[in-house]
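The complex is shown incomplete by one protein chain, all other protein chains being positioned as in the whole.
Moving on to subunit A:
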Amino acid sequence: MESLLQQLARFSEVLAVSRTPHVSTWDPATVRRALQWARYLRHVHRRFGRHARIRTALERRLQSQWRQDSGSGPAPDPGLTNFQALGRCDLVLALRLLQNRALREAVWHALLQQVFPGPGVPGADEETLQGRLAHLARRRAAVHVLRLHGYQESPVVQEDALLKTQAEGPGGLLSGLWERGPQDNFLKVLAAALLLPPPSPRPQEEETGPGTPNTPGEGHHELLRWLLGKADILAAFCRRLPAGVVAAVAGRHPELSRVYLGLLADWGRHLHYDLQRGVWVGAESQAVPWEELYGRFQSLCQAPPPLKDEVRTALESWKAQDGDFEVPGLSIWTDLLLALGTGT
């Protein structure tokens, strides 16, 4: 395992170097070795794709490495960023070397020979390097053909393919930020972003690239969509941020309020009544305690309608499902409603 990680580290270096003028010192044997190495790592990818433990270990190492690299310079080297990237590392290496003008001519010829041996080579197109390179070129042409002659950019940001693809990227902007931490800050910023006032004509921000929205209003949709798609981050969002903040965001975005209520219901159902002490307690340590649950519901009930009414209705219906008891200690929803009072 350790040797594998070392090889990974060394190959990442090679990959980084492949874009620099340093390759002028390389000879055909170096190129051959580098490609063999890449082929080996690709084999590793295939072999351990199902093997969760090894995969996670490799992924963790790659991501920590990338975090280190990206801290050091303005434009980080997008080499091996995650486990999936191993499956394509020979493609990336080959492309970089082919485009590197610093490679000596004779060495470049040798590279060409290796990468494009011609038709006699056995193996399906999905397997051979030349097949996959050609396939990539074909797909690039396809993108171009579609873009110029068929595809229309969507005015709806979250459906636009270009933006979606960037958002989905393995080091996707938001996911990358979450990975790199600090996470609490990220969550707060997220909440703040979702609570930004509705769009009004503002001067153009100096954002780079079309990936960032032009107006916050559009960005809300994209942001919210992303958040709703990430179950773990969403759970953290609802749990770690203070009740008032989440209530405010939920009040603004009904889709979030629905999910939030679902989570609250789930947390509530994990509590049971301790008869001796007369309180609701959770079985595990991570369970949301009664006080917190109450606090969250309280914030929600203080929110402006329609959220306030929605929450009430939900609580009533859960109470009814549980048996519509009026006596405390039988259904957590009864107790919550009792605690919250009939206040408006």
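In this section, a residue touches a chain if its C-beta (ideal position, glycine included) is under 8 Å from a C-beta of that chain, and two chains touch if they have at least 3 such contacts; residues count from 1.
Keep in mind that, in the parts below, contacts and distances are computed from a predicted model.
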item	value
Complex member absent from the view - protein name from UniProt, among "Very-long-chain enoyl-CoA reductase", "Fanconi anemia group C protein homolog", "Mitochondrial atp synthase epsilon chain domain-containing protein" or "Pyruvate dehydrogenase E1 component subunit alpha"	"Fanconi anemia group C protein homolog"
Residue in contact with the excluded chain [from A:Ala9, A:Leu112 or A:Ala235]	A:Leu112
Option touching the unshown chain, where A:Arg39, A:Arg61 or A:Arg88 are the choices	A:Arg88
Identified contact with the non-displayed chain, of A:Ala29, A:Ala161 or A:Ala339	A:Ala161
Chain not shown: contacting residue from A:Ala29, A:Ala137 or A:Ala192	A:Ala137
Identified contact with the non-displayed chain, of A:Leu98, A:Leu195 or A:Ala236	A:Leu98
Footprint left on subunit A by the chain that the document does not show	66, 70, 75-76, 78, 81, 84-85, 88, 91-92, 95, 98-99, 105, 108-109, 112, 116, 118-119, 130-131, 133-134, 136-152, 154, 159-162, 164-166, 168-173, 176, 208-211
